[in-house]
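Working notes, beginning with the structure itself.
Omission of a single protein chain aside, the complex is shown with its protein chains in their original locations.
Letters A, B, C, D, E, F and G mark the chains as written, and numbering starts fresh at 1 in each.
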């Protein structure tokens, strides 16, 4: 009667980063820019860390929408990169869908700008083709809280699971023992409070 | 187990604008008036742009509720205009339902004032008759956040999809190549941040 | 697949006012006290106006919880009044359930303090016995937004419909022509913005 | 079509307190620290009061995450205490699941830090094994409102019921007559407004 | 070096209510309408209770600004009533200033709509003529918080004292023993929390 | 001991619009973009309406800061326009100061982006040269509320008066009878609530 | 030209706790009750810790205002306790002023309920008699943010210094070496985040 527990599996997941472009980012006002930048880079770093196949796509990057955020391009130099010639829903672009399917993964981790369009549309399309979709809500941004709430409702009701970059990383990692330092570094780089905990702990330990 | 992806189709959609009257607008306090005015006119402009059959209706427009916002009347001079003699739920008015059905469309895009009454009631009625309903949440307004949240929950649980004017326009357009300039103008007129992007881009391009 | 449209019917609805007591009201901090007082009295006035069978109940009214708000008692001098000897869920009190069933109504309009207990518990119990439950969210109050959100989610997921006093009154009335003045007075007394519209309109009309 | 009313039963419920550690608590920013401390201790006091089997677990307590909040350890000196060697989802730890199952209870009351990981993961796992899960939302904390909202949606959609510590205590107690003083003391210790009501009432009564 | 303590004195104070008109009230969005209505009526009731000379003034009341709120007119049937023919700053109207000066009072308690114009302008003018001005901030309203903050700063820096209706009433009354019941009734009518305290206390006392 | 009442005088005031550039506008996050755009255009329209000498200035308009908002340029085609080659404080630019002094006005109405730099710096410089400075707070924008509050405090403590575009227009106009229609049009174009009042009033009047 | 730095001196300071009564506390809505209770007790604990002469006073404690919060009475069993027979401004009560002057201190640390009356009035009176007044803003509460802001402005403009309980304790203590454990305990008891730091540190240190 309710959604089953579909658990993220690092062996069966791909990451789709949709339209994080320098122009479009000026539209994002439901998250503070310092935090949003951090969240997007944290998700990207997690994708990299877990070696998840990652697909980049942009919309009209030669116009006002602006180029892909350079940090993303640098982080994934070999990732499929689909500069869509016009399709608003990335899933309407054949190359994009091909790239997704070429990963052979059933679980899709999606984030993008703006939430109710660039994230919601491919999310709904992927669900319709029976992918398991995990929306990284805090690495997706939009005009304001109202538009965010509406978009979340539409996606959740259609079967998507609403995640955060931190929850995504934790669910993929499962056990700290798989690599304590790696995950610790990821968190230290992107969670100031966690970095402070580590720095306090280390100093205290070194004083012994 | 979840709502299927029902996608807006510009060939199968009609727009219902319910009770955007000058008096009733003073009741809207969940959205700032500058933004709300913009959202309503943006939805109307989108309806016009996509040539969607549009139906206007008002409640007691000769009394304190006040006349329909003049801009809407001017934008749709030939649209069916149902000044309801008393029915609170527009769907209880035969002429209104006739007008809706006369469009031959299965998808209804609804916005109005106030959300929990003028929008929710016809939404639930239309769903009960198997229409596919898309509520434009940010072109609908009400007393405060609490009343909005309650109304959204009622509509979503009944099967309506919660949209925004921007998401609606994007889902209808599907591909920028269908008309880049038309959609760009719509966005430039109603999204200041987007207008700024375009203006910056154009100046920079002209400098070449 | 979704909740059907169960529409409030003034011939088949009863109102349950649960624990609006002078002591418990000091716990309500998710709605401003001026507004909350207004909302509760507005719902009560609507119940009176539509002649809906109304049931009052309190919890430990001789102790710190305090007596029922006097205005409610005065408004419904002949209503069943169940001062519960200890049951937290009013539905656990036989007299209360008997009183509810004695109304012969299938639709229950519920409001109370605090939302996650005094409203949620009888709501869930009534749903379990196949009543149709309409929660008047803005005439129900609790400690803060977090507790409200959790309670709403629990009730909505269990099948309750989330209403407001204004939406409730409008859905019960259906058509202004049933009594323009009566409904107008109700709104004028409890919606300052609406009262202003009426006063502006009347002065303007009298100037003719 | 909707979730049934699964009612908390003090004879069939266990409490799981997950990762309330002194370091991790610095990550909690969706609830004010004074209130959050109070909520966690209130839930613990309620668990104690109702003699519910309670299980404590921590993650890496010798590192930056810090030790379990001392008050919890003192309150439950004999409770199963699982210091997980690395599993992020407590349910992935065999000892933890064994301890849960050893209680013989079907209803699990869960709270922890942070909500979208330490609470959500075991909640989803327990639901998958047909436990009835009650999440104590206000004794669980996370980075901000956005992450909270996403976590709540994921858990609710999977079948968990969203509770608060106060609602949990009330649903467990059911009738004040089971022990007026005990419940009153619990509330007086953790709800300042309620304590004030009691103090005002007592002084007034003593003046007689 | 700082403002001296100029204390309100009921024998030396007059009340100026500026432009509380039914149309202009729709512009007030920095205070919720239920609360604002209450605050304005509370200040008026206090003015009445302390028999302070009160002056009413409006701006273009035959046009869109609308008539004076009827309750104010009814409360002060014999008060000077200056319907200004066009002056935006009431102090620019000779009749208004004459009426103010005719009271022979040195202390002016001012409230109105909107704060940065109808309140600020006469406040600054009165200060310039060495009146002692007390602005009743919560019975004055404007477009939003930003405009309010700017207006308060301008008035405070010019020497006005920022008050609330409650502080005004308390400073005028000075000692409960002057009339316990009168002041208690004023508070009970306009502070729901206080009314609850009184009702709880009375019931408890009657039980003796 | 306090600031005197320096009143805006349309015969002695000039308007300085500083750095309202399409790029810099993306930095403004203390006011919603729909509202901010409206406020800036409203101030410009007021400057035009009152025929106040107006000076435009930009910073590095050929780079990322972007060009002046086109609407401003169109509105003031003949205004002095100083594209500063590098000075951050416009007052450090000789041409700008010359243009200001050439107006022969003693009162300066200033707005710009961002508040704590482009507005605050010339404000402090102008005060130091004994100009009377009126900051139009709601036509000035910056990163967030904290930066705004700090900037306002600095300017107010230095002697600037904090205004809004509406207060500025009202103080300049002084008496509606100077031109009812002109001021009414200005307000109707930039205050949706006021436009609604006018439209309601007109319809009602026409029905007579 | 500005306020000099008057520094709190534990040898020259007294504490005045005004009207922290169980009934009046229900009026406080500008601070969350958990936090407010903590702040008041923290200030009291600090007064105790620094052995500052402390004066308690109440208004009508036998009526709806309710008795003094019991914890305060227990903490200061021998403190002057003035149950005022009616004066709203404690400074109007001779016994209170005598008690204040009997302390021989020039610096007064004041907190109370509600801010704009019970705190502001004696603050202004004490300033008028050349006491140095330090208002503990977070141990003082009132109806809402607007009333708080107005009260703060009035007190600050009159020469009071706005403090918090934490700043007060730190300024009184001056040097941790005066008593590390004592101050540490005060902070650990009233600042959950600080308690967590200490607990993390201690565990880490013990592991050495």
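Following the convention adopted for this analysis, a residue touches a chain if its C-beta (ideal position, glycine included) is under 8 Å from a C-beta of that chain, and two chains touch if they have at least 3 such contacts.
Treat the numbers as computed from the prediction; the structure is a model and nothing was measured.
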item: Candidate in contact with the missing chain, chosen from F:23, F:141, F:167 or F:192; value: F:23
item: Residue of D:29, D:48 or D:73 in touch with the missing chain, whole complex considered; value: D:29
item: Hidden partner chain, residues of subunit B it touches; value: 197, 200-201, 204-205, 208
item: Hidden partner interface residues of subunit G, rising order; value: 1-5, 7, 31, 137-138, 152, 156, 161-164, 166-167, 170-171, 173-178, 180, 191, 193-194, 196-198, 200-201
item: On subunit F, residues whose C-beta touches the chain left out of the figure; value: 3, 23, 26-27, 59-60, 63-66, 85-89, 92, 114, 116-117, 120-121, 124-125, 127-128, 143, 146-147, 149-151, 153-154, 157-159
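Heads up, the rule we're going with is that only the chains that are shown with their structure count from here on.
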item: Inter-centroid spacing, subunit G versus subunit C (mean Cα positions, whole Å); value: 41
item: Rounded Å distance, subunit B centre to subunit F centre (Cα mean); value: 34
item: Residues within subunit B bordering two or more other chains; value: 3, 23, 26, 32-33, 64, 66, 191, 193, 196-197, 200
